[in-house]
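My questions will all concern the structure given below.
With one protein chain removed, the remaining protein chains of the complex are shown where they sit.
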Amino acid sequence: MKRLLLLSFALVLLAGLCFAEPVEIKVWHYWGGFEAVPFQAVIDGFNASQNKAHAVAQYLPREELNRQYTIGLAGGNLPDIAMVDNPDHASYAAMGLFLDITDRVKAWEGNGKFFEGPWLSCTYQGKVYGVPQNSNCLALYYNVDMLKAAGVNPPATWDELAAAAKKLTKPGVYALAISAIGNEEGTFQYLPWLLSSGATITKLDSPESVKSLTFLTNLVKNGFMSSEVINWTQADAEKQFATGRAAMMVNGPWNLQAVQTDAPNMNWYLAKIPKDKKYTSVLGGENMGITATSQYPNEAWAFLKYMSGTSVMETYMTTSGKFPPRSDVMNGSDFWKSDRLLKVFADQMQYAMPRGPHPRWPDISNAISTALQEALSKTKTPAQALKDAQGKVTKALSN
Amino acid sequence: MKRGRRARMSRVLLNIVGVALTCVFLFPLYWILVSSLKTNAEIFQVIQTFWPSHANLVAYLDQLHGEFNVLTPLLNSLIIAPATLAISMVLAIPAAYGVARFAIRGKKVIIMGFLVTQMLPSTLILTPLYLVFARLRLINNYFSSILADSTIAIPFIILFLRTYFIGLPKGLEDSARIDGCNRFSAFLRIILPISIPGVITAASFAFIFAWNDLMYAITFMNKTSMRPLTAQIYHFMGKYGIEWNRIMAYGVILVLPVIIIFTFLQKYVIGGLTSGAVKG
Partner (left out) sequence: MRRATYEKGDRGAGYLWVLPALAFMIAFIGYPLAYNLVLSFQKVDVMNIKTVGKPFIGIGNYREIFLGDVLSTSLTNTLLFTIGCLVLQFSIGLALALYFTTGFRLQVRLRGLLTVAWMVPSTVVALLFKFMLSPSCGILNYIIVGTGILREPIGWLTSSSTALWGTIIANTWIGVPFNMILLTAGISGIPGELYESAAIDGATGAQRFFRITVPLLKPAMYAVLILGFVYTFKVFDLIYVMTNGGPVHATEVLSTYAYKLSFERFHFSEGAAAANVLFACLFLVALGYLRLVRDDEEIHA
């Protein structure tokens, strides 16, 4: 009798192990509303493809997400997979949020298949702390009819831009709209100009740097660009462009649909951001990593691999309007080459530079956006603003 | 009361000026309403319109179903706010009475103490408070939000009601004592009933503090299903920018329940019962 009991117990245990409950993998992100739909499809696909892990996505507004990570590090609860904006990745890696997955990556087919910029943003001190989820960059939007009426071509260089600006500015219409707000968005928008002049982030007070900031300041001084740009987000700039108050704007692919909705009858197109010495753009996009506190790193890694698989990635990118961080996906598909609008962004992607990566990036970014604001609001000269910014950066890097 | 044509005319004038003042002051609210009925393009055009050219309820309909539906958040708010109200009233009313009508040594220190708890910006209370709630296992539990909101309501109620209680006639407790009551039953039987206007006013403030709280709610309850109505705003403030018409519609929806409750309670709120002449 006892042996029978023991046997049945063993059988039940065995059955339990075979039909084990899938573990729950929590994935946190900041995609709200319809932006989250393509990602949910990835989650559902993962869950359907295997039964060891069940992924659950949780939306938190962006500010709140970052706060939760910080609080979580101090002793709260964290998810299994955390999404961060790519320039923040190094900071969070330094803070210990992410698990070191260097060895796992080495054994993975995706290793080495990513674009350099996005991949770099996931690393810290030579180790890998996550994978890029998607990429994007900035480009120039322009109003075709307005340019034609003014008799100018889409500007390709700064000189052409300055000349075109004069012809495009009219009462009620500015030539160019950007976002120069005092946070990461402003830095993001200023970087293409800064880097195109040949300057680098670690040497902000170089003559090239000053040239780039002076160029933008002069646009405002001459009335070609509104002084309100220091208060505008990229979304605000889009509204200006879509309502015909700006002939051109610098913005990202996430606003393609917004322009189509807000100005369905406008005739507009895209071009590369006008260059000084070389074409540049700045890298946007999000990364995902496994948290150091996750109890199921293997299952979480399985999710990341699934998400970064070529076909899953391609489907996700084509439905979400974002760009793949994997070069084999981008180059292997006709989608980005043939789409009239996306191909300009795709082309611009090769020039996109990452921000940092450095754990002190927030301080560097803060110094840059402050200088931008000070110069555009004429509180300081561009040279002085950048000199002060360099002081802050030097201090932050030496800490 | 003055009679005669002159008196009547001056009262009519008072009413008219009163309405005018109210209209001027509430113009922003009118603007919210009008904007919520416009399309995005119309909101941003150069020539402003004071009434939408094509009033449409799109922004409102969006909120009633689908992704952004307001039902669950509304229910959450309806749980959190009244509970905060209950807890803070139970704790704060006696305390207000205590510092109003008792000679407590160190009374000033105690009042100061309550004030002091209000002096840190909420964003910096978040992290340590989160740690406290985490240890109490209250994260993603309505009580975390309720207790956190109470920390705002309680000191306010105490400071407000204290002033109110001080203004009550002194002899009230004495007459109760003569009847053989102890302090506590005197409080319940005499003071409280007389203080209904003050209490209800204080309660309204507490309710609104809790109803309008955003920061504590989303920090301590990160599950979407538990978020209150205030958190809905994030649906309209994404990377795609601010969807003005939806935000305005959301603003209207958020304020509506409070207005409804207030309209019912108007009679009891301060000034409701004393609509007669108080000033010569």
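Every chain is named by a letter (A and B) in the order it is written, and numbering of its residues begins at 1.
One rule holds for everything that comes next: a contact is a pair of C-beta atoms (placed from the backbone, for glycine too) under 8 Å apart; a residue touches a chain by one contact, two chains touch by 3 or more.
What you see is a predicted model, and the numbers here were worked out from it, not measured in a lab.
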Candidates A:A74, A:A149, A:A163 or A:L397 - the one touching the absent chain: A:A74
Contact residue for the chain not shown (choose from B:L85, B:I154, B:A206 or B:M226): B:I154
Contact footprint on chain B, counting only the chain that is left out: 11, 14-15, 17-19, 21-22, 25-26, 28-29, 31-32, 35, 43-46, 48, 90-92, 94-95, 97-99, 101-105, 107-108, 110-125, 127-129, 131-132, 147-148, 150-151, 154-156, 158-160, 162-164, 166-167, 170, 173-174, 177, 183, 197-198, 201, 208, 211-212, 214-215, 230, 233, 242, 244, 247-248, 250-251, 254-255, 258-259, 262-263, 266, 269-272, 274-280
For chain A, the residues touching the chain missing from this view: 63, 66-67, 70, 73-74, 91, 94-96, 181-183, 226-228, 230-231, 240, 245, 359-360, 362-363, 366, 370, 373-374, 377, 379, 399
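Quick note on the criterion: only the chains that are shown with their structure count from here on.
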Intercentroid distance (Cα basis), chain B paired with chain A, Å: 39
Chain A - residues contacting chain B, complex: 32-35, 58-61, 64, 67-68, 70-71, 74-77, 172, 233-236, 238-239, 242-243, 254-255, 257-258, 262-263
Contacting residues of chain B [partner chain A, same complex]: 40-41, 44-46, 67-68, 126-127, 130-131, 134, 139, 218-219, 222-224, 231, 234-235, 237-242
